[in-house]
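Sharing a structure with you now.
With one protein chain held back, the other chains of the complex are shown just where they sit.
So that you can tell them apart, the chains are marked A and B in the order they are listed, and the count of residues begins at 1 in each.
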Amino acid sequence: MNLMILELAVVVLGLGILLGDLWTAAHQKHLLGYAAAALLGVILLASFFGLEQVGSGPAYAFNNMLVLDGLAVFFKRFFLIAAILVLLMSVEFSNRIQSGISEFYCLILFALTGMMFAASANDFIMVFVALELISVTFYVLNSFQRNRLASLEAGIKYLILSALSAAFLVFGIALVFGTTTFTNFADIQRALVANPALAGNGLFLLGVLMIIVGLGFKIAAFPFQIWAPDVYQGSPTPSTAFLAVGSKAAGIVLLLRVLFVAVPAVTQHWSKLLIIISAITILYGNLCAIPQRNLKRLLGYSSISNAGYLLLGFAALSQAGKAAILYYLAGYLFTVVAAFTVICLVTRDRDSDDITVLAGLHRRSPLLAMALTMAMVSLAGIPPLAGFFGKFLLLKAVVEQGATNSAYYWLVGITVFGVVISLYYYFGVIRAIYWSKDVTDFSPITVSWPAKLSLVVCMAAILYLGLLPGKPLKLSEDSALALTTPVSGSKQLFH
Amino acid sequence: MDLAFIIIAVLTLASAVAAMSLRNLVHCALCMVMTFAGIALTFLQLNAEFVGLAQLLVYVGAVAILIVFAILLTRSEDAKKEVRFVSSSTVVGFGVVALVAVSLLAAIQHTQILPPQSVVAPHVSVKRIGEQLMTNYVLPLEVIGLLLTAAMIGAVVIAMREPDPADSVDVQQRNGSPLKLDPDSKKTAVVANE
Partner (left out) sequence: MDSQLTQYIPILILLLVAIGAAAGMLIASVALGRWANRGRLQNRAKNQNINTPYECGMIAVGEGNTRLSVKFYLVAMLFILFDIEVVFMYPWAVVYRDMLKTNGPVILGSMVSFLGILFIGYIYALKKKAFDWKS
């Protein structure tokens, strides 16, 4: 039970917010958001004291359904930080939500619970249930502005495509269960070692492929990325931010566990598939982002290309690649949240997310201008910020594998090409801030102190991850240790 | 393959096709109910009694009502748009279906015979499901409770009219008895278009 004490605390907090809403006056509801963020901060702090015994080794609970290892703890803290920042953002957003802001906080907490369960899921049943919890809350979060057609459209699109991908996931799980009679990751891995013929079993492979389809939808990787731009554009900005960070990271952690814990023997053979998906995702995201004028849509395509970068770490099939994924995700979290917080604050009083709303931002609010500039520079991968070092680690992991397969060098080339393209549109955003010609509105933007705090934290983290990578890199390497395959039988196939 | 399976399968597939292709939305909904019932029968035929009855209870019972309500909530003329039968999306759709079908068939063809212990499916009684649910799968059950609560919040937040219509921007105020025409239908119109 104490393996899931953090999740339990988040659930209780979410239900408490739901009940607290009923007895809170309308003008005080923003306090509920701050309270939720503060209590999540307490839970985050508690995780540093309560979970230290994890360092000794993974702990299992509920018949091996849940695992608490370094990776799970890393992602739990990741999701907690993301939720705190998104909650602070949604307090700023509350004047644009008519249908009850407390429910919005509550649903963010429920989604957070799903993500935290996903971080320690060690069984396909748990994977499915956690993903469904995330999806169902996002159906609501995306269509929360029910007076805006765009928001409802985003919700419906997400609902239909997410349901389709869930169908693939369930079908895949059923096929894997049918061929191995297990749903537990460790059991499946053992079955693969005991019966190597399974890795050549068509039905089993098809099942694994369908599971990858279901998870690929969540991270918006290439053939399953269609939904991302529309949904990102239409949803309320805090939902978009949480979708971009939390939901994607949940997909990544599950993909890590499935590919490297459940079916490592299959993954070894599928490096080509991962290379191709990664390359096309990077190209697609970056090329389609070029003509975009809507900020949220731009970030939607940027999120697709970032899924591609993250897949580089998968394609590398090495311990360095996995650690690089974690490092890159950490930088991505602060970068994207900073960008969306700025967008949320700038577009608070307007109905448009067009890039022109940024005109003259450096005179309206220097802090916002600086935060958005830093976020864009980091996303573009310019030193010395977090995005640069993350991309560097990912590429390094891929280059290290170059000796085994020359396709890796092609992958590096495509990635560098994609990064160069991305410079154009990220700097388009910066140009819109500082060098817009016809600026009419110079009214200063007031930023509340919690929002300032969250922006400062994001900027500090972006700088820290870019300048002093030693400690966080050690942390991500340690966390990735959970993904080393203990059984040596599968490794021989690779050499 | 026995005769009962063939009859049920043909019935299910035919009603699924009808649900997609009929013009009148109410007829589509009724055909979909037929599909749900066919799937429930398939479960029953596979001796999965509990799943079959749950399918009947939830899908044929509740989801069908919800779908009919959703259709009655929307203006019927909205849905009567002319749809070209052969469009690029149809071709792509059939392509995807063919691809999935071929890969499934190929996979089934190339599958070795499974280890014998897994071929004999145990008889799954409600009691065994209950035992499993209460021992191994307690945690997913709790998460499902949370999921249902989230869905309930979503239903209330999205489907309920504003408590105070003054602060809504473009949703018109409604008054009168619930059976009157409902201008609060921007979102339902979107539902119908999808």
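Quick note on the criterion: contacts are C-beta pairs under 8 Å (C-beta built on N, C-alpha and C of every residue); 3 or more make two chains touch, one makes a residue touch a chain.
All figures in this text were calculated on a predicted structure; none of them were measured in a lab.
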Interface residues of chain A (partner: the chain not displayed)
11, 15, 18-19, 21-22
So which bits of chain B touch the chain we can't see?
2-4, 26, 41, 44-47, 49-50, 54, 57-58, 61-63, 65-66, 69-76, 126-127, 129-131, 133-135, 138, 141-142, 144-146, 148-149, 151-153, 155-156, 159-161, 163, 178-182, 184-185, 188
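The definition used in the following text is that only the chains that are shown with their structure count from here on.
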Between chain A and chain B, what distance separates the C-alpha centroids? Give it in angstrom.
29
So, in the complex, the side of chain B touching chain A is made of residues 103-104, 106-112, 114-115, 118, 135-140, 143-144, 146-147, 149-151, 153-154, 156-158, 160, 162, 167-171, 186-187, 190-191, 194
Residue set of chain A touching chain B in the complex reads 4, 11, 15, 18, 62-63, 65-66, 98-100, 103, 106-107, 110, 113-114, 117, 125-126, 129-130, 132-133, 136-137, 139-140, 143-144, 146-147, 149, 152-153, 155-157, 160, 178-179, 181, 195, 197, 201-203, 205-206
